[in-house]
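One protein chain is absent from this view; the other protein chains keep their places.
For chain A:
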Amino acid sequence: MAKAKFETPELSEFVDVPNIEEGAMAHSTCFVAKPEHQEPLNFPGERVEDWHDKAIEKMGDLLSRYRSFRVYLDSCVKCGSCTDKCHYFLGTKDPKNMPVGRQDLLRKVYRRYFTFAGKYFPKLVGAADLTEEVLDDWYSYFHQCSQCRRCSVFCPYGIDTAEISMAAREILASVGIGQKYCNEIIAKVYKIGNNLGLPGPALADTLEGLEEDVYDEDGVAVKYPLNVKGADILLVTPSADFFAEPHVDGLIGYGKVFHEAGVNWTLSTTASEAANFGMFIGSYENMRRISLRVREAALELGVKRIVFGECGHAWRVAYSFLNTLAGPFDFLDPDYPVPQHICEFTWNEIEKGTLELDKSENDDKTLTFHDSCNVARATRMGDTPGGQFDIPRNVIKAVCNNYHDMEWDTIHERTFCCGGGGGLLTDDLMEIRVKGALPRMTALQNVMNEKGVTHMAAICAICKSQFTKVLPYYGMDMYQIVSVHQLVSDAIVLNRKTPPEEAPGYGEDDDD
């Protein structure tokens, strides 16, 4: 594919709702999955001969299995409430990136084949046949949706375009037109165990390296254990945490918190990945298969609790779906929710007073917090609604002196997606990723100018990777994005000293 040239939108003080520009992003597409990415997921390797009939058949199947899909396709009154709520529309002006515009790509086909009005009066109700062009539009525009659910907040019926995108992607994959990025990754999870294709021994090496780093810096033997049978806590974290910046600093932080809390914890090679791209492609079966590894790991190691690391959609699958997909978890300690978020764990310890925190360690920074869409609009932390907003902020404020929120209509449930969620975090979709980041970049720039914010913290592997890539497009620095537990890691005072024989490499011959 030719490298598309595009202009980065210019930042101004407000994101104006643009006039529509038809076809502005029609050229956007992404690599199609090859047979070796499709087949392990139980999808046909290539586009099937009778794709038309198969697609309609699949749509009928989904209509009978998902109430959301059926009700959302029927209920939209075209009120327009959602039209200016999607960051991809705001950044591209393409009306097919308005949530309802996106839904209509599928709805018009639904009406044509499944409703009385669409069968007999297609022109009147805007129904249309499923043609090659419509199929291309689906592939293009349903891969310009990060399934962030912002539209669903503002729709009077809660119509969630994410559900429609997931259904569309499942229909596409089931006729052999899957997306390479997602499906290749899922295939890797099945084969090797995580998105990055990091095999067990490499993982063990990496963790040993981390132990050495922390020991060198702090002189305390904080452990990053792997596959420890009988540990209390199984930590499941996105594989980006194992080496990419700033993710890995977060992982170092989790380890220090566990260390100071004095709990026994472990990672597992069976579940060395928190991400679950099965959700992005809308496939219950694949999502379930990926989720079951967490159950398997928990049983294998005999742990009592499961804690998830910083990752947005992973937390959605964990918090909202894990019990459904891989439960019941009656073999775990009933005193703790299953699963828990690392921020819940850390905040709990802070409240108990087990952690000594030196906020001044972070005085070189002024922080703001980016609510990741899946955490904000599809999950919870703690016992009360909205805990997903308060708990990460509480943690940040407990470890930093300088904190300011971004504008009220860009945070909490109104947060704007980073632009790279929902299976779009791939270089072939760079243009939509950069343009979709516009609202978030605007809010960040404003809070930098007005409050002197220097860094933005996030609790999502995708957000962190996306911002690392996209910040420079907007003239900012890629290191401005940090992990929440990186801040914790910097502030935490390690009081539980360890005996020298626990130090990494103790007793081995040292040449230097």
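The working rule: contacts are C-beta pairs under 8 Å (C-beta built on N, C-alpha and C of every residue); 3 or more make two chains touch, one makes a residue touch a chain; residues count from 1.
FYI, contacts and distances are computed from a predicted model.
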Worksheet item: Looking at UniProt, which of "Putative zinc-finger domain-containing protein", "Cytochrome bd-I ubiquinol oxidase subunit 1 apoprotein", "Amino acid ABC transporter membrane protein 1 (PAAT family)" or "Nitrate reductase" names the chain that isn't shown?
Response: "Nitrate reductase"
Worksheet item: Any idea which of A:T8, A:T115 or A:T498 touches the chain not displayed?
Response: A:T115
Practice prompt. May I ask which residue of A:A55, A:M98 or A:A458 touches the chain that does not appear here?
Written response: A:M98
Worksheet item: Among A:A24, A:L267 or A:V338, which one is in touch with the chain left out?
Response: A:V338
Worksheet entry | Contact partner of the left-out chain, one of A:A378, A:M406, A:I432 or A:L494 | A:A378
Discussion item. Can you tell me which of A:A24, A:L41, A:I56 or A:C82 touches the chain that was removed from the display?
Written reply: A:C82
Fill in: Residues of chain A (touch criterion as defined above) contacting the omitted chain
17, 19-20, 22, 63-68, 70-72, 74-85, 95, 98, 100-101, 104, 115-117, 121, 123-126, 149, 152-160, 163, 284-285, 288, 319-321, 323-324, 327-328, 337-339, 376-380, 383-386, 388-389, 413
